[in-house]
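Let's look at chain A:
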Amino acid sequence: MSVLEVRGLSVDYGTLRAVHDVDLTLERGEVLGLAGESGSGKSTLAYAMTRLLPPPGVIRSGTVRYKGFDLLSLAPEQLRTLRWNDIAIVFQGAMNALNPVASVATQLLDVFRAHRPSMPRAARLARCRELLHLVGISPDRLDSYPHQLSGGMRQRVMIAMALALEPEIVIMDEPTTALDVVMQRQILEQMMELRAALGFSVVFITHDISLLVEFSDRIAIMYSGRVVEEAPAQSLYRAARHPYATGLLGSFPALRGPRRPLRGIPGSPPDLRHVPSGCPFHPRCASAMDVCTARTPVLAPVDQHRSVACWLEHENRGAT
Partner candidate 1 sequence: GVLTVGMPNGPMTENHNPYLPTSAASSLGYRYVIYEPLVQTNPVRPTDKGTPWLATAWEWAPDYRKVTFTPRENVKWSDGKPMTPADVAFSFTLLKEFPALDVHSLPIDTATVVDGKVEVTFTRAQFVNELKVLQTIVVPEHVWAAVPDPATYVNPDPVGTGPYKLKTFTPQTTTVVRRDAYWQELPKVPEIQYTSYNDNSAQTTALASGTSQWSYVFMPNYKTLYVDKDPANNKLWFPSGLGIHGLWINHTVAPFDNVALRQAMNDVIDRDAIFQRGEAGLFPKLESPTGLPRPAGDPFLAPEYVDAKHEVDVPKAKERLTAAGFKLDGGALKDPSGKAVTIELTNPAGWSDYLTDLDIIKNDLKQIGVEATVRTQTADAWTTDFSNGKFQGSMRWTDTGGTPDDIYTDVMNGNQLRPIGEAAGGNQGRYNNPEATKALEAYENATDDATRKASLAVLQKIMVEQVPMIPTSAAPIGAEYTTKHWTGWPSEADPYAPPQATLPNAIQIVMRLSPAS
Partner candidate 2 sequence: MRFLLRRTVFYLVTAWAAITVNFLLPRLLPGDPVQAMITRFQGRLSGDAVQSLYVLFGLDQNTSVLEQYLSYWGNLLTGDLGLSFTFFPTPVSEVLGQSMPWTLGLMGVTTVISFGLGTVIGVYAGWRRGTWVDALVPVTTFFSAIPYFWLGLIAIAVFAVNWQVFPAAGGYPAGMEPGFSGEFAGAVLYHAVLPAVTIVVSSVAGWILGMRNMMVTVSAEDYVLVAHAKGLSQRRVMISYAARNAILPSVSGFALSLGFVVGGTLLVEMVFSYPGIGYVLFQGVNAKDYPLMQGVFLVVTLAVLVANLLADVGYLLLDPRTRREAW
C-alpha cells in the first residue's frame, strides 16, 4: 500500500525546469533511495513534494497524494497541520537546519506546541528526553545550543525531531555528507532500527551508491530532472538497465574484494539551461540510437518491479 504517490510533478526555477514530469511511489514502511548526478533535481523533488521549495521555485504540474489528500491543493493551514505530523524532513545541512539562537529543548518543544497543544508540559519534556535517548544523545544535552553540538550530534537531533510526532514519512536529504563513515553508519543504523520499530517510510537521498544499496529497499536514479530508472536496490545494483545507471554503478570503487576497473561515464552532465533534445543522456550514451536524439523516453515499467526510461527497453518491449 503506498503512502505517497507523485504523479507528473514538474518544478521550475524561473525558466529552468529542474524537475520534469516525475512519477514516484513510496510504499508503507519502505526506504526509497534517490540517487543521481549532482544537480539532477533530487533535493528539488523532495522539497517540492511538501511545498517547501524556497523561491524562485514554482510547481508547474502534477499531483502529490498522501492518504488521499493532494498536498499541492491543500490550503496553507491544512498543510501546516499535516507537516511534521505526517511528513518530516531531515535536511541536507544539519549545521544550518537548527535555529542557532534557540536551545535544543525549545526547538523540540516547538513541535509539540504546534501539533500537540493539549499535551501537558511535563509530558512534552519527558518525550523530548526519550527522543534524545532514542538517537543516542544524553538527555542533559536538551539545554545545549546548536553550536555546542558536533555535526553528528546536530544531525541526530534533527532525526530525533523528525521522529517526535511519529510521522508516516521521513525525507532525508544527504543526511550524512561531510561526516566520516563511522558517524554515518551510526546514524543510519539507528534510523533503520527506529524504522523497524515505528514503521514509517523513508525517502533517502545521497550520492553514495554503496550506502544507498546497503540501506534502501528501492532505488530511483535521476538524471537531468527526470527519473530514469527505478528498481529494488539489490536488482538495480546487480543489473541496472538504464545506461546512466549502469555507468554510475561502474564508477565507484569497492573497498573489499579484488580491484575492479572503473569505467566511469564519458562526457559531462548537461546544462539544465540547454538540455539536449530527446533523451537528455544521449550525448553521453554509448548505445544511443537515432530515436534517442529525437524523442524523450518516458519512465515505463519493464517488469514487475522495475521501470526504466530508455528507448532500448522500450524497443525491447515493443518487440515482445
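The candidates came about this way: all candidates are chains of the complex that A comes from, given by their letters.
Everything that follows uses one rule, which is that contacts are C-beta pairs under 8 Å (C-beta built on N, C-alpha and C of every residue); 3 or more make two chains touch, one makes a residue touch a chain; residues count from 1.
The structure presented is a predicted model; accordingly, all values stated were derived computationally and were not measured.
Among the candidates 1 or 2, the one that touches chain A within this complex is 2.
Contacts from chain A toward candidate 2 in the complex involve residues 50, 52, 54, 79-85, 88-89, 91, 93, 96-103, 106, 110-111, 113-115, 145, 147-148, 158, 161.
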